[in-house]
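Removed from the display is one protein chain of the complex; every other protein chain stays in position.
Residue numbering begins at 1 within each chain, and the chains themselves are lettered A and B in the order written.
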Amino acid sequence: MTLRYLLTGALLASAAVSPALAQDNTAITVVLSEELDLVEPCMATRSNIGRVILQNINETLTELDVRGDAGLMPRLAESWEDRGDGVWRFSLRDGVTFSDGTAFDAADVKHSFDRVFSDQITCESARYFADTQLTFDIVDDLTIDVTAEPAQPILPLLMSLVTIVPSETPVEFVRDPIGTGPYVLSEWQAGQYIQLDRRDDYWGEQPEVTSARYVFRGEAAVRAAMVETGEADIAPQITELEATNPATDFSYPNSETVYLRVDSADEPTSDIRVRKALNHAIDREAFIGTLLADGTELAVAMVPPTTLGWNGDLAPLAYDPDLARELLAEAEADGVDVSLPVEIIARTENFPNVTEVAEALTQMLSDAGFNASMRMVEVAEHEQYYSKPYPESEGTNLILAQHDNSRGDPVFSMYFKYHSEGTQSGIAIPEVDDLIERATAATGAERDALWSELFAYVHDEAVADVLLFHMVGHSRVGERLDFTPTIATNQQLQLSEIGFK
Amino acid sequence: MSDSTAVKPVSQDQNKGASALLGMLWRDKFAFVSAIVLLIIMAFAIFGPALLGDLATSQNLRGRNSPPFDLSRGWIFVLGGDSLGRPILARLIVAAQSTMAVAAGAVATALVIGAFFGLIAGYMGKTASQIIMRLADVIMSFPSLLLAVVVLYVLGPSIPNMILVLAITRIPIYLRTTRAEVLEVRERMFVQAAVVMGASHRRIVLRHILPVIAPTLITIATLDFAFVMLAESSLSFLGIGIQPPSITWGLMVSQGRPYLNTAWWLAFWPGLMIVITALSLNLLSNWMRVALDPAQRWRLESRKSTDA
Partner (left out) sequence: MIKLVGQRAIASLLSLSVLMVMVFFLSRLTGDPAALFLPIDATEQMKEQFRALHGLDRPILEQFGLYIRDVLHLDFGESLRRARPAIDIVLEAYAWTLPLALITMALVIVAAIFLGSIAAFNVGGVIDRGISVVSLIGASAPDFWIAIVAIVVFAINLAWLPTSGVGTPWHWIMPVGILFIRPFGLIVQVVRGSMLSALSAPYVKTARAKGVKNGPLIFVHTLRNAMLPVITVIGDQAAALLNGAVIVETIFGFPGVGKLMIDSILQRDFNVVMAAILVTAIAIFIMNILIDIAYSILDPRIRQ
């Protein structure tokens, strides 16, 4: 006991661990899985960066409600209206200041977007506006007109993806982000921690957490252990295996969808019967509660069920290896060479148990008569197989991939994954292209119906790929905190949503 | 093929009386057990894949992570089932082949190349020595991880490529050891005598120098065996090593890592196999070092009288 006493004394004396041990205060420690390489506001849609800065340091004009069903909510914009011809008018919140003391106005909004689209830095948020030209007209300090060419019906939703920085921000990656959020970056010790402190002049309600220290550990077991020992308060991502304590551990749908991308330009998967056989060969239910956590759902679309246009009528193709063999035999009778190799290409560390999932899928395909094999590759190589142009192969490759869409609208997924021009699309079907284009341009109930129709077409008519699972994530939250993870916890962790019991 | 370093000298010594050597082995119980263990692992490596290949890959998702020492599913599950419900015992036996191929292949290649250039560097003049040693410095500071990524990205992941990566990274240790020993040995009296008597360089190196430095090289090689198996495991852990469906003990250890808290046996048994192999090799090589050295053999012979 003496040793323990001495050690504890030494630990208390050290500044590095004191926030975690001082249980009565309102400073918290968050343990994340990967370190931030940047704290650049225009990269906030990248999950490792967004978890620290999004809405904590830098805010957006609008915000998607992921806790209730309020839809799109005001944040730095108080209201917005569609003025027709692709023009949207945003009325900005008054009395907002940046952490450097300057006032927030329409010029800051314009500069933030100019920065995103500049060719002097590579901002990740630019991708959401791929083919849309935006022009900004400052009406007055607190009113701005945004014109999209072509018209963009979900422009207000897209505004939830671009963080606002002051107009003085240089057009290069910054290390000291200035924002309107309730916290400021007060210290960044590369490799060790990032410290955020609450600011006094935030425009909104003061959050309860006064400061947050982010530390980084690659091992899920260590992250879970840190919350258990009190060295950290929240571990937003742990694995199912570590989530063993019902008092602190939560599971939540994490908006990731796992699927096998099938190239329908390749033999033998160019034949729809072969693609159906792939689907019937896989016993999806067998994965849940075994290799994948309880709560994992079978996927019938590329996006999670909370997304606009969700089609509840779709059901996965039933597990039926006999039917799969019959379909293969039929295809073979029509001259399709079903003995060609199909190789599952999976990425190491893509999601927990990815290797075992790939091994099990390979086995199931083999059992149904496919000449199946598998290959695990690292991220750079996976990217080569996943995005066009696809490498040549004897037979075909099935790409085991995970896609994340917590943004509420399928537009962020469907073009890339199913349009004939999409970079990861395995199909080129005029009907699908047409539906995607119409849905993208539509609004309201029409948009909802068109997406719904597209999901059904892709799943039932085209049998474009092998959709597998909507995944769940696990968080461990220390017992002194009041916090529940949401579908967006992968992307952001708003400190203002954390309370104390 | 797995432990040629350990077995060959025995056969070379046949004319001196293999039976005497076997007798000495029998008297050193540690070394004797080690030899038996290594023979069993050799047998696994040679016959395992043919006998148990199918059993080792038959999955059963609903029977995953079944605990060890439960015979209700048959003797093959005595060490438990892995995360896909495959019998761990069968997988251990089947994996012996590729594990041994990688470890022995990498160690033997590195040993031969390293010793060869080390002899040259130590025996030849200053210039040759400088060039070889500075090239060794280059290899020594070339990160094995980068080498692995380059080789696997350009040539593709396969067991021969893994041997290549690991062999290259292990060359400097043999090279530096050999050279350092040669520098010392060639100054000794009997070597100088041979030089004076006009023996050829080839003869001096092979008959006079190599036998003196061989014991040290063999000690390092047997130690390296475990090192290489673990390095291979680490590369798998980092996603740039051998990947399923290939199996090695190192890969099994790395795949069992997430289950350390819930199903310890997934990583434990393959880890134990690595430990046992390394331990046996080293105990046997320690024994051989004494048994094959005329100057030290008295240790074993004198123990015979104390043991008896």
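Just so it is clear, contacts are C-beta pairs under 8 Å (C-beta built on N, C-alpha and C of every residue); 3 or more make two chains touch, one makes a residue touch a chain.
Because the structure is a prediction, the values reported are computed rather than measured.
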item	value
Which residue of A:Q424, A:S452, A:S475 or A:S496 touches the chain not shown here	A:Q424
Absent-chain contact - pick from B:I76, B:A90, B:V165 or B:I220	B:I220
Contacting the left-out chain in the complete assembly, out of B:V112, B:L146, B:A193 or B:L206	B:L146
Touch criterion as defined above, residue of A:E59, A:D249, A:E343 or A:E381 at the omitted chain	A:E381
Touch with the omitted chain, as defined above, among A:E40, A:E343 or A:D409	A:E40
Contacting the left-out chain in the complete assembly, out of A:R217, A:R325 or A:H470	A:R217
Residue numbers in subunit B that touch the chain omitted from display	30, 126, 129-130, 134-135, 137-138, 140-146, 149-150, 153-154, 172-173, 176-177, 180-181, 183-184, 187, 215-216, 219-220, 223, 226-227, 229-230, 233-234, 237-240, 253-254, 257, 260-261, 267, 271, 274-275, 277-279, 282-283, 286, 289-290, 293, 295-296, 299, 303
Those residues of subunit A which, in the complete complex, touch the missing chain	3-4, 7, 10-11, 13-17, 37-38, 40, 45-46, 119-122, 124, 126-127, 130, 172-173, 175, 190-192, 215-219, 221-222, 225-226, 228-229, 231, 378-381, 383-384, 386-387, 412, 416, 423-424
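The rule we apply is simple: only the chains that are shown with their structure count from here on.
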item	value
Intercentroid distance (Cα basis), subunit B paired with subunit A, Å	45
Parts of subunit B lying in touch with subunit A, wherever the complex brings them together	57, 59, 61-62, 64, 83-84, 149, 153, 157, 239-240, 243-245, 255, 258-262
Subunit A - residues contacting subunit B, complex	220-221, 239, 241-242, 244, 283, 286-287, 290-291, 348-349, 352-353, 355-356, 358-360, 362-363, 373-378, 380-381
